[in-house]
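Before any comments, here is the structure.
With one protein chain removed, the remaining protein chains of the complex are shown where they sit.
Moving on to chain A:
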Amino acid sequence: MRLFLFFVALAAFLTLAVQSHAQDLREVVTQYRAEIEKPSRQSIGPVIEQIAATGPQGAALLQAWGDRALGLRKSDGLMVIVGESDSQTDAVTGAELPTEDVTMLRPNSGVRGLIAAALAGNALSDPDRARRAQALDALARRGDASQLALLRDALDDPDPGLAARKARLERLLTIQHDPDPAARIAAIESFGGDTGLDFRASLNPILATRRVALETVPADANIAAELTPGGAMSRADAYAMLVAADLAPAQMTPQAERAVLAQHINQGMVGGVPLAQLGHEDARDRAWTALEQQGLVQPAASEAEVDAALARFRFLDLYVEPNADVTDAARAALRGTQTRIGFMQAADLSLDALSLASIYFLAAIGLAITFGVMRVINMAHGEFIMMGAYTGYVVQQFIANRTLSLIVALPLAFIVTFAAGVALERLVIRHLYKRPLETLLATFGVSIALQQLAKNIFGTQARPLTAPGWLDGALTFNDVVSISYIRIAIFVLALVFLALYLVIMNRTRLGLEVRAVTQNPGMAASMGISPDRMNMLTFGLGSGIAGIAGVAIGLFAQVTSEIGQQYIVQSFMTVVVGGVGNIWGTLAGAALIGFFQKGIEWLNPANTLAAQTYMILFIIIFIQFRPRGIIAAKGRAAVGA
């Protein structure tokens, strides 16, 4: 019974206490009204602490005050918080108020620092997990020395995740702001080869340098590098530094010399030299020397004087951070980090290259059939890719659901381009099997006709082929390595096609007959296989696959009438480099070209045009050494190549 009474009393007390918070805030605000309105850094500290101690509304008030969002209503002097879009709330009760004219309070930066510290310290041990996380985020964005102490006081956290973040942040802040160099070095070394962006960001200010020219170098200078004029630093730059620091007279530039000479034109002469002669450097020098002797111009620094001035000074990059041990540790840590980042970038690059390779493979696999197996140069292959992409676009106009439209578009694109391929084979290519060069030109004619048709139908502007929502976003491994889902999907699609090709060619009747017709049409015909029919079907199959590839390519590229043109040369390259007539060769060719292109882009990231140029040059040279590609067809299959 006594226990019960105790609890009742406790509950009543707690209720009172909660109520008294608001009461307290009002009291505190009323009591220290004058200080709040005109705060001074020396005396405001206790007031801020009292307000912070009152609870959430006090914290909100402090937050607003620190953000210069606290004001006094002009009508009655009520303290209000002005939110975004000018909404106003009572600073003490939090009640919403109608918008009125307000005089804003503008605390100086010292006071705001105190407010921020009080808020952070308060929030870091707030019972609400979300608020603690928020406070940590704020701290991670801009931490300073005062907050380091607060953070150390609040390291314990019931949530293990937050506790780990606090510990990490504590070490990061230690690196930047701890007064004790030993502690900073220990903190730097504790990270090992960590590749986090936050760690690198905390090292960078330590390693920041400034460039100075000094006659005598103080003993305690923390030197990052010494530059020799004419070596790491050009003479002109070095001398310009001296001139900028008023340590040496300016050297005369041709423009300045000319301007000064022009000021001293006297009766068609400058320093006794006729104007007409001044189109030569030596005449100008003579004029200048004459003016100098008359005392009309200042002597310009000669080359010898420049040399002497440069010799007198030492040009140094000095660390802003005075302690050499700290900078050494930071540099070592950054080097270790960069090695690991280098590996990760290589991994990321490999993923990029892999996805580029799968795009090339997709674009080329249809060609691997028509060109690789049948030896038909189909310049309209790119236009089949385009037809596939436009099929995807048209289907999306009728079926709103992206996933469903994709499921419909893939087989439909195959059917459309299969039909187009069969038509092309029947009408044109069939008549030209003995004349491969003319096939090239005839299919080129088809290609320009199809391109222009697409332009007439769909216009010249790019049409969107939008990927389903579940293909948005990227698979992220860490700060460096990530790959978008759409690229993964294309990679998977490429694998599916590879498997499909292998199954069709090696495990089905169709594949057997196709191979028979390619190797020896006469013998195949005598075995009851119609070469005509087989050629038609094979060409249709290759074209149909190009159509499906078109849908896939349309998902990440702009669908225009020229989409096929961008891939046709690369596709032929892929097949030729890989080795005609062998799907593994095509795969190897796509991988080689993809990795090579990404490799060049990595060496010269700003310039993808150069990457393509060098890639094509590489292929031209590669063909010199392996004219039949990476995997050359051997034996019977090679005959007729």
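Everything below uses one rule, namely that a residue touches a chain if its C-beta (ideal position, glycine included) is under 8 Å from a C-beta of that chain, and two chains touch if they have at least 3 such contacts; residues count from 1.
Going forward, contacts and distances are computed from a predicted model.
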Tell me the UniProt protein name of the chain this structure doesn't show, selecting from "Cyclodextrin-binding protein", "Transport permease protein", "Amino acid/amide ABC transporter membrane protein 2, HAAT family" or "GltJ protein". "Amino acid/amide ABC transporter membrane protein 2, HAAT family"
Could you tell which one of A:Q42, A:S75, A:Q267 or A:Q624 touches the chain left off the display? A:Q624
Among listed residues A:I175, A:V576 or A:L592, the absent chain is touched only by A:V576
Contact residue for the chain not shown (choose from A:A130, A:A219 or A:L437): A:L437
For the chain not shown, which residue from A:L172, A:L242, A:L356 or A:V446 touches it across the whole complex? A:V446
Can you name the residues of chain A that touch the chain not displayed here? 254, 258, 261-262, 265, 270, 275-276, 278-281, 284, 377, 428, 431-432, 435-438, 440-442, 444-453, 455-456, 565, 569, 572-573, 576, 607, 609-610, 612-613, 616-617, 619-621, 623-625, 627
